[in-house]
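Here the complex is missing one protein chain, while the rest keep their positions.
Letters are used for the chains, namely A, B and C, taken in the order the chains are written, and counting of residues starts over at 1 for each.
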Amino acid sequence: MKIRLTTGPLDPWAEVSTYQQEQASIAGQFGATAVFVGTMRQLNQGDAVRAMTLEHYPGMTEKYLEKVSNEAGERWSILDSLVVHRVGNLLPDDPIVVVAVWSAHRADAFDACRFIIDELKTRAPFWKQETTINGRRWVEKNT
Amino acid sequence: MKIRLTTGPLDPWAEVSTYQQEQASIAGQFGATAVFVGTMRQLNQGDAVRAMTLEHYPGMTEKYLEKVSNEAGERWSILDSLVVHRVGNLLPDDPIVVVAVWSAHRADAFDACRFIIDELKTRAPFWKQETTINGRRWVEKNT
Amino acid sequence: MSISVKYFASIRERLNRSEESLAAEGICTAGEVWVRTTGEALPANVLVAINQEHARAGDTVQDGDEVAFFPPVTGG
Partner (left out) sequence: MSISVKYFASIRERLNRSEESLAAEGICTAGEVWVRTTGEALPANVLVAINQEHARAGDTVQDGDEVAFFPPVTGG
């Protein structure tokens, strides 16, 4: 299980691939991997978004994501999970978050992956501030 | 939308990454990508599996996967989808299939991705033959 | 013209052939194709496709059709 926050560019597929190769103990055990990637869109609520800043609560964010990942492991039969979330400055089309779950079977992988991203979206202390042609604005509604 | 069968090694993360980069028209449009990867396990029904051969019905397989991908596009709001399935000889830990769905929002991406892999698993004309210490056997039950 | 018949996986192995051609005379359904080529009744767990689409044993086949028989699928 791993949680990582990063200010640099995030390549979700490389993150998943690298992490999976490092976890020698699950090789041959997992039959299913479910992955979700959240990416910055150009449009939000009808306005063209030029850039975004992602603020978070250092310490609490990691703590909360660990708690959610642990809870996923208690509720479903999974072998491993990975959450990488970007913070700081982003541009449209930049990946923001990747959640990956490895399991023997697909139902557990899907359910746990969806649980983690749903909890992350609704409860983890991240805040988006968008820059549009009209200036900066805090995103007030989660999507 | 793309369907591909391959007899060579399958790198699911490279497949998704490359395909996404090629689809310039969806850049900035998708906020959510849901991916499922099916991987060969070492154990199936309690026996150590040394190798596997995946047979398929050339022509019908592609047709059926296209039909399912189109149906996913009718049922959910998605921007694009990719299905790559390996056939021929495989070893434990080899990826077998990757399904990826791009959408503006995550519920559509998850639902469509799960629909495609569920239909693929239950209806697409693929058949697994395993080699264990006791010889070869056809897999009779889907997992 | 004739009916093209294909067999896959354990069915192919048991019948020891992967495809054959069959004169269409007197054949109405996919199930009758099986009876004609194998000399046995179509087992309940054998699936049928006509022209590469899922079908039922009772579905009609015509001259030129491709009919396939295979066990339950186990892909992905």
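Methods note: a residue touches a chain if its C-beta (ideal position, glycine included) is under 8 Å from a C-beta of that chain, and two chains touch if they have at least 3 such contacts.
Small disclaimer: the values here were computed from a predicted structure and weren't measured.
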| item | value |
| --- | --- |
| Chain not shown, its touching partners among those shown | A |
| Residue of A:27, A:104 or A:139 touching the missing chain in the full complex | A:139 |
| Sites on subunit A contacted by the missing partner chain, in the whole complex | 38, 54-57, 59-60, 63-64, 85, 96-97, 117, 120-129, 138-142 |
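Everything below uses one rule, namely that only the chains that are shown with their structure count from here on.
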| item | value |
| --- | --- |
| Centre-of-Cα separation between subunit C and subunit A, whole angstrom | 48 |
| Whole-Å gap separating subunit A and subunit B, where each centre is the average of the chain's CA atoms | 22 |
| Shared interface positions of subunit A, touching two or more other chains | none |
| Overlap residues in subunit C, where contacts from two or more other chains coincide | none |
